[in-house]
Structures are given as structure tokens and as C-alpha cells.
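Removed from the display is one protein chain of the complex; every other protein chain stays in position.
Right, chain A next:
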């Protein structure tokens, strides 16, 4: 009886079932808190025409940037992209469709998606190109636009510690988009630095309760730094 044990034995098993054309939600902010090994496994599998939802798209040769090398991403929803030359080139050649989305709206779209809220109104983006074509409604004398929730076939998440039941804690600002991503995948895969026994994590300190998580794997991480800035 596996019960609530969400552990899988390999990265291959962790991404079992991913197919071309699927939507994949990915946690991370820049290169901080990205599911780097799960991304590498998607690259290894060679699935194509993916729709990726992530705040950013990695850098050349690392993170989601890896999936650009074999043109695996057809469309991306992100708030800030273009930290990589390959992305820029594919964007200019119309090889990748980019849907720029305000950062808070992106986070809320996934939060709503995971929480069963199909859409929400926000003042963010009203009167800008982001609001064009969207339903407008006034609340408290102020116009708001209707934004729709996001869910995906797969959600890939980077945690710090998890127990076998899939309860996850994040470390420092590596939390970022990961908790919302974790709630919005039909299959949610979490890779962590350490898997512990149930009972070892303080229940009130769990960021992502195991109910959202389908698969857990322990990995080792490069944790590349994008902008190393030190105190002078």
C-alpha cells in the first residue's frame, strides 16, 4: 500500500506522462527556486509544442532556456523575458509566442486556477495594451479588467524540504511562484533538496500541503546565481 507516499524513484518517473502540446507551469523567479532537474528531464524527453507558464524563461543553457535549444516551447506566458539571446532570436523570428502578463496577475491567475476560481477582476493593466479586448467592469468607481485563471497538465515545482506525503517547505525567496504553481497542475511534481519522514516537518510551517502534490523526488541542485551582488 503506497497510501500517501508520493515519492518516485527517478526523474524519468517524475515526468511520466508529459506529452507534446501540453501546458507546463513552472515555479521560480529568475533562476531562483527553479525546478532545474525537472526542466532538464523535459529537455531529455524532447517533447515539443509546449505552452509554458513561468515568470521568466531562464538564461542561455540553464533553466527554461534549455527548452529553447530544441525549440520545445511554442508559447510562453511570463512577466519578464529576454535575459537570453536564444529567446530573443526565437521571439523576433516568431518561433515562440509570448504572452506578457503582469507579474501579480500571473501569480493570481495560477492561485485562482488552483483554487477553482475561473476568473477575477483586477485594476492591473486597465488602460494598457494588456487590457485590450478584455471585459471591463467598474467597482468602487474604478475600472477593472477580467483576467482568467490558469491551470496546466503539469506543474513543476522546486521545494526545500518535503515529507513522503508531499508536504513542502520552501527556502527563503526560492518560494516565489512555487506555491501557486503547485496548486494549479493536474499532475504536480515537486523536486526538493531533502525528503524527510512524516511528522518531522512542523505542520503549521508547511507552505504547500501534500494534497496538491502528486510526485516528490529528491535531487541535487546547481542553484546558479543570475546577478551576484555583494556588499562593498
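Note that in this section contacts are C-beta pairs under 8 Å (C-beta built on N, C-alpha and C of every residue); 3 or more make two chains touch, one makes a residue touch a chain; residues count from 1.
Here, contacts and distances are computed from a predicted model.
Within the choices "CoA transferase subunit B", "SoxAX cytochrome complex subunit A", "Spermidine/putrescine ABC transporter permease" or "proton-translocating NAD(P)(+) transhydrogenase", the name that UniProt assigns to the complex's undisplayed chain is "CoA transferase subunit B".
Here one chain is not drawn; of A:55, A:90 or A:167, the residue touching it is A:55. From the options A:11, A:29, A:165 or A:212, the residue with contact to the unseen chain in the full assembly is A:29. Chain A residues in contact with the hidden partner, per the touch definition given at the top, are 29-33, 55, 78-83, 88, 91-92, 100, 102-108, 110-111, 122-130, 160, 171-180, 207, 223-232.
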